[in-house]
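Heads up: the structure comes next, in structure tokens.
On to chain A.
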Amino acid sequence: MRWDIRWAGFGGQGVIRAGEILGRAAVKQGLDSAMRPMYGPEKTGGWSRADVVISDEPIIFPLIVKPDILIAMSQDGMNRDGASLRKGGFLLIDGELVKEIKSSPSKIYSVEATSIADSLGRRIVANIVMLGAFAKAFNIVDPEILLQTIVESFPRAVELNKTAFRLGMEKVEEV
Partner candidate 1 sequence: MSGELKLLKPGTHFLMGNIACAEAALIAGCEFYAGYPITPSNEIAEHMSRRMPELGRHFIQMEDEIASAVAILGASAAGVKSMTATSGPGFSLMMESIGLSAMLELPCVIVDVQRAGPSTGIPTFVGQGDVMQSRWGSHGDYELVVYAPSSVQEFFDLTIEAFNTSEWLRIPTIVLSDEVVGHMYGRLEVPPYDKITIINRKKYEGRKEDYLPYNYETLIPPFVAAGEGYRIHMTGLTHDERGYPSLEIEDSHKLLERLVMKVRKNAKNLWKYESYFIDDADIVVITFGITARASIEAVKRARKEGLKIGLLKLLTLWPFPEDPVKIASQYARRILVAEINMGQLIHPVREVAECPVASINYPVGYVPPPEYILDGIRAAV
Partner candidate 2 sequence: MSRSQILRENIVKESPRDDLIRKDRFPHIWCPGCSLGTVLKCYVEAIASSNIPIDKHVVVSGIGCTGRIAGYIKLDSYHVTHGRPIAFAEGMRIVRPDLEVTVISGDGDLVTIGGNHFIHAIRRNVDINVFLVNNFIYGMTGNQMGSTTPIGARSSTSPYGCPEYPFNLPLLVASLGAPFVARWTTLHVRQLADAMKRALQVKGFAFIEIITSCPVGFGSYNELREGLDFIKLFRDSCVVDHNADLTKVGITLRPGEPIVLGNFVDREVPTYHDLEKEVFKKAGWLK
Partner candidate 3 sequence: MTLKIVREPINKHIQKIPLGWIHIIPERCKECGFCIELCPKDVLIVGNERNIKGYRWPKIADGKAYDCIACKMCEWICPEFAIFVKEVERGEVV
């Protein structure tokens, strides 16, 4: 089974870092993964995208044409990449930032990742909240392994990230 997962957002939201962690966790779990980061020429605030492929077979084509899952962390990301979602695919959004859906998903999951991160005092952990939501919503990567990968990636903010991840898992809901 191959999953094409596209994360879309703007620079500074940690989209690419989230994609990297997701891919690393998948590899840790014994799956194959490829992650392709893309971003606009702006240093911050431009568009940002991470295309993560996860498969239980060796990945031949590592890029994504029509994602199965779109994770939109901003309206801009939705505007840019919403239409690329495969018909009947799944959508995971930051429910506060994304107001208008531009794809035709079979299911939409929502979590207010940015607000939750703000409530923890660090907006930069919005991507970790989103990873928690992802782990809960989709049964692709083992949440334990994903959390472990997050902890290894940020050894100086273990508790913060654990909390962010847990809140993401708790607060995600289907809409």
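In this section, a contact is a pair of C-beta atoms (placed from the backbone, for glycine too) under 8 Å apart; a residue touches a chain by one contact, two chains touch by 3 or more; residues count from 1.
Basis for inclusion: all candidates are chains of the complex that A comes from, given by their letters.
All values reported here derive from a predicted model rather than from experimental measurement.
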Exercise for the section: Going by the contact definition at the top, pick out the neighbour of chain A in this complex from 1, 2 or 3. Expected result: 1
Handout entry: Residue ranges of chain A touching candidate 1 (in the complex, touch as defined)
Key = 19-20, 23-24, 26-28, 32-39, 41, 59-63, 65
